[in-house]
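A single structure is presented below for examination.
With one protein chain held back, the other chains of the complex are shown just where they sit.
When the chains are written out, they are named A, B, C, D and E in that same order, and each has its own residue count from 1.
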Amino acid sequence: MFYHIKELQYQAKPSKPDPVFARQLQEVLGGQYGEISVMMQYLMQGMNTRCEDKYRDLLFDTGTEEMAHVEMLATMIARLLDDAPFEDQKNAYETDPALNAILGGTNPQHGIVAGLGAMAADAAGYPWNAKYIISSGNLLADFRANLNAESQGRLQVTRLYGMTDDPGVRDMLSFLIARDTMHQNQWVAAIKELEEREGDIVVPTTFPRSLEKNEVAYTLFNFSRGDASSKGRWAHGPSMDGRGQFNYVAEPEPFGPAPKLKPAPFLYHDTMPPKSMM
Amino acid sequence: MFYHIKELQYQAKPSKPDPVFARQLQEVLGGQYGEISVMMQYLMQGMNTRCEDKYRDLLFDTGTEEMAHVEMLATMIARLLDDAPFEDQKNAYETDPALNAILGGTNPQHGIVAGLGAMAADAAGYPWNAKYIISSGNLLADFRANLNAESQGRLQVTRLYGMTDDPGVRDMLSFLIARDTMHQNQWVAAIKELEEREGDIVVPTTFPRSLEKNEVAYTLFNFSRGDASSKGRWAHGPSMDGRGQFNYVAEPEPFGPAPKLKPAPFLYHDTMPPKSMM
Amino acid sequence: MFYHIKELQYQAKPSKPDPVFARQLQEVLGGQYGEISVMMQYLMQGMNTRCEDKYRDLLFDTGTEEMAHVEMLATMIARLLDDAPFEDQKNAYETDPALNAILGGTNPQHGIVAGLGAMAADAAGYPWNAKYIISSGNLLADFRANLNAESQGRLQVTRLYGMTDDPGVRDMLSFLIARDTMHQNQWVAAIKELEEREGDIVVPTTFPRSLEKNEVAYTLFNFSRGDASSKGRWAHGPSMDGRGQFNYVAEPEPFGPAPKLKPAPFLYHDTMPPKSMM
Amino acid sequence: MFYHIKELQYQAKPSKPDPVFARQLQEVLGGQYGEISVMMQYLMQGMNTRCEDKYRDLLFDTGTEEMAHVEMLATMIARLLDDAPFEDQKNAYETDPALNAILGGTNPQHGIVAGLGAMAADAAGYPWNAKYIISSGNLLADFRANLNAESQGRLQVTRLYGMTDDPGVRDMLSFLIARDTMHQNQWVAAIKELEEREGDIVVPTTFPRSLEKNEVAYTLFNFSRGDASSKGRWAHGPSMDGRGQFNYVAEPEPFGPAPKLKPAPFLYHDTMPPKSMM
Amino acid sequence: MFYHIKELQYQAKPSKPDPVFARQLQEVLGGQYGEISVMMQYLMQGMNTRCEDKYRDLLFDTGTEEMAHVEMLATMIARLLDDAPFEDQKNAYETDPALNAILGGTNPQHGIVAGLGAMAADAAGYPWNAKYIISSGNLLADFRANLNAESQGRLQVTRLYGMTDDPGVRDMLSFLIARDTMHQNQWVAAIKELEEREGDIVVPTTFPRSLEKNEVAYTLFNFSRGDASSKGRWAHGPSMDGRGQFNYVAEPEPFGPAPKLKPAPFLYHDTMPPKSMM
Partner (left out) sequence: MFYHIKELQYQAKPSKPDPVFARQLQEVLGGQYGEISVMMQYLMQGMNTRCEDKYRDLLFDTGTEEMAHVEMLATMIARLLDDAPFEDQKNAYETDPALNAILGGTNPQHGIVAGLGAMAADAAGYPWNAKYIISSGNLLADFRANLNAESQGRLQVTRLYGMTDDPGVRDMLSFLIARDTMHQNQWVAAIKELEEREGDIVVPTTFPRSLEKNEVAYTLFNFSRGDASSKGRWAHGPSMDGRGQFNYVAEPEPFGPAPKLKPAPFLYHDTMPPKSMM
């Protein structure tokens, strides 16, 4: 169960409105790696986990914090939209070049649909959807998803930091960037803990290794002409899981034959090969 | 530029048709973490990278191999659909319980739309879309996305391995599982190499740490009542990036005030507060 | 900012697992009118409103409660999936008709993707997306959206109530149904309050009536042959907003001419009419 | 069965082309609450209703009219795109600021994909999809969906009215606004009629009230700190359905325990708690 | 402008309910190549065409007829859902194998969401969306899209014909199949007429041939090892447009160099190559 308090986790006040940046900032609210994604991903993982409380609690702690970040970003976007000049664009075309850029760079849905409010969408106006998230039941896999999300997320926020010079916006972004620093550190710590506990780094660690084709489990196949990739750590030396030796195959050959499919039954009206070839 | 040869990287032949499993197997062909996802993700990253050849080559090697996996899975699915009994279901209702389960568990689009062929969709019939992938230009971030994809992918394939007892299917899956073992190892190696080269683990490593709010960069806020999460490595000791100390705040307080938004201009016909409150 | 406590708002425990019902119950978690929709809709409206605290607070109260409903449903679905028989289906085909129905009626992604956890998706496996929600800045419009959502939502939950006889599931559903009763009542009350305050029922109430084509503002045009619709309240008597008289036009005629579009510039390579017709 | 006549229900002729406004106008053609939505929603409800002819006829009357609105908007958009300057943008960058705003504010797909025609998409280029509509079989629920759609729709059209000063465009919009006035009135009338006939306002009215948890059916839980929401009509006095008394709970407590999920079977390779904790 | 009459273009009455087939039949109502697709495609093309009346009229004739097909299919689906046994499934598991198949093969949303009505979705429950259609302004291109749609559509309907033995359903399908026969014939005729009028078969016919790289305009590159494709008409002889000679290149070589991208500016925090390599 959840409670809300009216105060924001951190202030969300721009120095002045900027509807172009409002549109851009939508990316980290409702985009593929925005705050709605991490909020929903952590909460779903927390609700679904069949594991012990330590991890469940961590997921709820972090997911609940991300809700506060959603709130901060939505507030910031609404304020960046204050006084957005959607209404008088026609006259402005000829007289105000600065206004032109604003009109061109905004998402008109901020006016038409949302009445100067934030939307659960990204910088191109594409709505958030639940295929952005994963809750697999395997925490080592999911913590890697979380580390990935925090890495892409922090990257995007730092890019946005460089695309504005508004001190109020930058102040809030510097808070979010720091929290992403913590969250990357935290998932790295949790991943390391789980890898040690499970004694392997290959997810899932519980599938018997004897059931996979071991002869290709540590091979880099060179499917792209040129051998630049053979220079990396991944092509020689012991494998990272300590169970094999990386090796490099310069000219990979197929293991299987060319496939030939059976004709379909008549019902499907598929094209049939000529009788002579069947 | 690409070339195709007719032979499969590995054989893709079930011992007998099984249209129910054909539907399930679609998940790792056209699902969120299926082979189309990794193929498209690695190729896009390879095409977009502005970095040196070693990484570009590795991305193309692996992306090109994933295309061969797409081909193997599509071939396997088509064969699992051989002799699918879509056509005579009506009579079967009463007489053949085994057939009932088959009918219920199949995706009828395999018959109606695809004529007993594979689709670029998942086990629920949802089509593949490009929001499953990321190519950010930052390779440390993207390699984490890749490690995540291979972790979720191998997890799903091992689950499917447990959901069939067909020796032919299991044979092919054991090949794919081994390749995912390699790919997890490979991305771990590449991640480690980049972390060392860049001297940090927090993506992006190039954003000046002085610009983030350092006082919250290593704090676990306890937003979920109960202190189970304080027991983890992430709540105490040096941070994983070696630049701070984890700390735990049991009762987090807001840093910001409650927000109050300005009324919108008349154009938007938003609900206005009573005059007395403006 | 938000806090979470570990206890559920109401218990979520089925009497026994039922993976078929787990799939069906997904509709009211992650479907068009599921709990994620109302949670996100109320919170976004609350964050965006530029109106007085009374409404903002109501939106946060209710949105925060819906998060607790998301949690209850996710928990219930995970428990309904306990012991789901995905793994041994092959042998079951011939011997266990009850199992057949279970296999046919489940969503295999519950096993393959979510590891027996809930998903942010509906009963057909379609992921939740943000186009399910609206936050327009006009509260009278949005409260009607909310009343609609609670009406469709309660309807779906009562249907699900009739599709199970599990006492534990029904117990939880009876709680959700009661809360939807409250929420319908609450939005009706809020709608009535706003209609009275604004002195009109036509959204937006602030657009000058003199600017619309008043001569067609209260007319029912009979575009579907037969006059059954002329028997309703909407075809005669004073209009509901008290500003006009409903009237019925049995044989509507067009007010405008047939359109004729200009040819496109050459650049677009559109098909051009023959020169003689231009 | 349907017939088409060439004339438009109302004229659709701008005073001059305006490709920026063409993009914005797409919102009420192919957006969440555009004319395609109401056309499809009313027609599907009409086709599906198992109720008497009066309502079926009303739905077809209105749905068929909305098709005429789709036609008017598509015609208007095509004309707004006449002479759109996609072709010579490069030279214009430096010399024509007014053109700059036009280029920035247009959707290039109007040129590349549609050859200066309308698209079934919204102002951000997002395609119309059928999750925008509902046809539930319960007319009271669906008429509320219709009232909501007409409220959001009229709101958006009035906003667009304020975003242009083209007399031809405004003339057509004033027709659409008036029709939305009628449609809001009409659904209010139909809702009232059904509420009276069914003797309740809580959808569905047929679910036995004795089966819901009556003790929470009229309670406002204060999940958001602060008591502003207690000041509303929804927190005290008789409920709107006349069957209970609203009441306000200032400090809501959970009714349920903290959930604890069972470990998953081995097949799923979920993370398991340490043996000591199982 | 449109009118509706109550009668169906053709009767839509199954001999008995069949909710499994109801789900399958959704494919040709709301799927990629269902009746909603052709209705919307033809109407949008008709509204957008800047060409002469002959084609505009043909598009409206056919688009308006497709609306009648939508109506027939929706009616048929609702009737196939009559008496669907969603409500008592639990007891049925053990006792009624025929019922099992029904339960497994249905879409539960037909009950939960649509109350036994049709949905604007396909056989997997995926909603119709406007990316299924095209209206490009070039009629030769669009008529090819139409011929494709009628080809895929008729193929799917004939498959469904083979998947049922209900005489009432087959009767209606045989009507739809015949109409698709007409529509394929009609678009072939219209395509031929336009090709002759424009004097070319390569869309768009108006792009100056001198501006394309003529040396590769009639070449089949053998990118897939093996020369089976060289046996076709497309590899030798005069090209179909009569302007060139097909030729076959057995071992295609790249015309371009390997690409090397410039490093990105610092703002983007992309991974940079080591200084020594820049």
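In the analysis below, a residue touches a chain if its C-beta (ideal position, glycine included) is under 8 Å from a C-beta of that chain, and two chains touch if they have at least 3 such contacts.
Everything numeric in this text was worked out from a predicted model, so none of it was measured.
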What are the shown chains in contact with the chain that isn't displayed? A, B, C, D, E
Out of B:Glu52, B:Glu71, B:Glu193 or B:Glu212, point to the residue that touches the absent chain in the complete complex. B:Glu71
On chain B, what residues meet the omitted chain? 1-9, 30, 36, 40, 43-44, 47-50, 60-61, 63-64, 67-68, 70-71, 74-75, 78, 113-121, 127-131, 133-138
Just the residue numbers, please: which parts of chain D touch the chain that's not shown? 1-6, 48-52, 55, 86-87, 89-90, 92-94, 97, 99-101, 103-105, 107-109, 111-113, 115, 121, 124-127, 136-140, 194, 197, 204, 206-207
In the full complex, which bits of chain A touch the chain not displayed? Write them out. 18, 20, 23-24, 27, 31-33, 97-98, 100-105, 122-126, 155-156, 159-160, 162-166, 223-226, 254, 261-264, 266, 268-274, 277
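Note that in this section only the chains that are shown with their structure count from here on.
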With centres defined as the mean of Cα atoms, the chain at greatest distance from chain B is chain D
Looking at B-E and A-E, which pair shares more C-beta contacts? B-E
Chain centres from averaged Cα atoms put chain B and chain C apart, in whole Å, by 28
Whole-Å separation of chain centres (CA-atom averages), chain C against chain D: 10
Which residues does chain C have that touch at least 2 chains other than itself? 1-9, 32-33, 48-50, 55, 60-61, 64, 68, 75, 78, 86-87, 97, 100-101, 103-105, 111, 113, 115-116, 121, 124-127, 129, 131, 134, 136-138, 140, 155, 204, 207, 223-224, 226, 254, 261-262, 264, 268-270
